[in-house]
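To keep things clear, I will list the structure first and then write my remarks on it.
Partial complex: the chains shown occupy the same locations as in the complete assembly.
The letters A and B name the chains in turn, as written, and every chain counts its residues from 1.
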């Protein structure tokens, strides 16, 4: 059942009132609590001494009220006694310095020493509570992959990992081009440390290896926990998708269900016309498109419905950035997540903490522990979701555009970014920025997106492969087959430029995509300033990059207005087999980007009357299609209902065809 | 007697001319010189070998000319032989690295090893010269508290300090909320180092402890020197108020008189309408209000008159920032300091140094050693002060607004700042920024400020407690009593939000001030952009923060113009007992802030006709009130004299009632 939840840290309170907390939750229809993942030192206050019973009243109390519990293993935060006993567990940074203890996740989780202690505490905690009838799932560790681990044993494993992949150093010399700058190895023991590395292929290997370590750790823990709990318990972890050592798809293969964070910026940033983000855009989703993207990424991890284990309640982040949502925004966000496949929307967290690093991560209750505006909004939402439970069962979100996400390309473009932040310094988030620009365009054009793997592209009529820098010949062949069979492939600058070793390809670009795209280029340029762009009946700007596209069968769609760049088209389209390819040699402005995704009239039940409104759809277990209509604006807006409809939100009354009103920051769901 | 002085480093000169220097000083009525505090390696060129007599000609020469000498102990700058012999004295930073030798104050002054050497040199220097008739005071060390000292023995003392305060680790676990993120200790030896710390209560304890170390060191040296000199010698040190390990009030308990730096920005920055500061605003006072604030802080350290041991002569700071004062500005600054209680205004320094780190800290003489414009300005001022000596004797500055300064709140808000610098990154000087905003408002409204401790609030009709984040129940009770008895308390956002452990209070905000303020709030928001604000007959803007104030008896005074924040008042006023409380839930613009401090017509002798003019007053030993009138502008301005007056500056003639002219950057004193 689609439900609300919250992280609940009873053990953090100085004067806890369990009954009051659980009753307030129940009144707000919060039906899942997530507990216990951060308190190893409470579970095991001294080496080998366990204190396990403190959680029982919480589990019992939840069970009495019909609430589920997601029980976390505490392995991401080791206790003081363990860091004191084994200082060598501290993560070494690239420069050899150790991450000091004092937060969490400062440990080399690959260490056998650590794993021995971790196994013991997991056996105790999960052994004690994993079969409690309230417990329906186990969270394995938390937000894994925070650090690249440079401890010496890890580096030794990396060397062995390379030796296994490449066989001998001669092959490595060849593949990585190590004649360059006198880097040829004569022995594996000569491999340099990552700290001074300047070789792109090395860096990509290091990133792949680190992501594998994370997956391996979660898989190890999944196997361990599986032994300890009844079969119906779901195994999951809470993914923070921006973690540097994470491949969410590979890792999710070891989980029953994917869970993750959906933190987003609120207030003005959660309107359709939001400007620049006040905070780190890789941690926070920005704007409605960012929120939908976060949900679609989670769906994409397994290609299935998912749990949102953390999402903002009152506010997020640090003491200088407190941004409680405007009235209606919490409801908007929850319905957006549900629309895109969330089975659980779990707030972080029940009560705002009075001490510790996250004092200013605002919970459902503030520091006062008094239900306020936010509690009220969530309670209203909880009732609404409960009323709609039947409609929401087994919801499958619709999708008509696929996005191919490439961890390798992201990593390679972090090392060699194509974009600048300011006309000078590198934008290490170039990959995410290009992707987000096209995702935004898809949303602006009314598309619904699914993140897909190469194997899944065939399911969708349009597939976008933004900045697919690391392209193997195999993947190029798959994309070619997709288009030949009728697919519409959208490629951008940097797509196909390098191979799976992050080497620039020694062939005319875009290399193995050249025949497919019907274009070639021998040069490209950074655009230090935006350059006017026209085409598709529009005027917009080209930013950051321009491939010098020469037509080899493609049609030009858009052009630069510039004495030098004007000789080359900016965007082209090429018919190939039964399909077509759009190639975009620059980063267009918002209007032009959206134009690339526009489609002819559809037979949708709901049509937005203004750009501030989004419409998403999903089909429930009964085969009914639901339409989720959001007004991302502080002004009233309308949509047009094309036929007979019933509202799933609000009063749940039938709605006549014609215009339907949306209040500021409103969301309405109809079927 | 109110007098001018200068730091005089004869020993730094390559071709010193003592007689010429002292004669030039005497001609300019410079009556105090400050000597000897930086040259341990000259006093003791080799371990245990002392060279003490080089100073005698300076002391004798001063004495012959009727000048006083402030003799410094040289303990803040250890000699090369000592750093070589005891490298372990180097201050360890948080990350364990050592501060390299090459400047000064790089030593762990808590080390018994260091203290043994320090005692020996102090006994020699002060023993030799402390009783010289010219010497009227001893400066103990210099600008103490520069570094937080992370040397291992200091950390061990910190652990013991905690153990003594908290008794057992269980209590610490409880008070600091260490269940969070698996931080519960089972033994004091498990305490983590400050480097990785993320716990606010830990940080606050660490800061308190470090400030205590500084106080302890100065107290130790005061006790030592007291043995060595006649009783009438004043013991002091030169305080740099922005030092991170400093509590000026506690430290000053061990001094005869407080001394400190009054560095301020000159040229356009020293006008009433100055814009942003070109340099670090925590090191340099900015604008007239900044200068007055620096003086008022020094007065506040002991609640008594003070010495300015360092203030700019020609220019200040680094090679790229040379800002010699405009004509008149030196005179303005000196009179401002005198008005607020300075007995001594001592320039740093006599001659600009030809070598060393501070080559571009311009002295009274430039590198040329030739008296120039600045010397001329100081000589004019010296004559003026001498002529006014009788009027200035035993001057007590007036004050009608108290400011409560909270080191704990400053430290806690450095760790968890409420303000951003740029809409994103934290402003670690948030506390000082909030304080300075309200101090500026008080000055703009014609108020005169005294910095007070909790015990002193009763003396003043209005007391401001800006951003008093760390509020104990005891202090809350004292403030409540103050208002009940008729005081007017001005509180701001963050006042009372946390307790003395920097924990957010688990009660409805503003916690123990709720009854007093007549407001409560369950949420608050960062304002990423200024929001229009109206009230008190004005339109202005609210910046950075908005408490969601709900009225519980208070009257609203000002409101946000905003679709979301508009529901809550921005400023309120509450009658309580015989007094009242103003609560300001945001950081208002300058105009609105000043409006909060405006008062009805007074019977002042002098009234400013334009905002560019400030009027301060003080009462001398004869009971006469003096009025110090500054024109902080490059334009002429006037004030109105209400009655019969005599000028203390300039020609010292009677002045008729009516308008009195002030030239650009002029100051006139009347009685």
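What we mean here is this: a residue touches a chain if its C-beta (ideal position, glycine included) is under 8 Å from a C-beta of that chain, and two chains touch if they have at least 3 such contacts.
Computed from a predicted model, the values in this text were never measured in an experiment.
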(request) May I ask how many copies the whole complex comprises, since the file places only 2 of them? (result) 3
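FYI, only the chains that are shown with their structure count from here on.
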(message) Quick check: how many Å separate the C-alpha centres of chain A and chain B?
(response) 48
(message) Under the stated contact criterion, what part of chain A meets chain B in this complex?
(response) 9, 11-12, 14-15, 38-42, 45-46, 74, 77-81, 83-84, 97, 99-104, 106, 267-268, 278-279, 314-315, 318-324, 326-327, 352-357, 359-360, 362, 366-370, 372-374, 634, 664
(request) Give every residue of chain B touching chain A within the complex, in rising order. (result) 95, 174, 176-187, 189-193, 195-201, 416-420, 423-427, 430, 501, 503-509, 522-526, 528, 548, 563-564
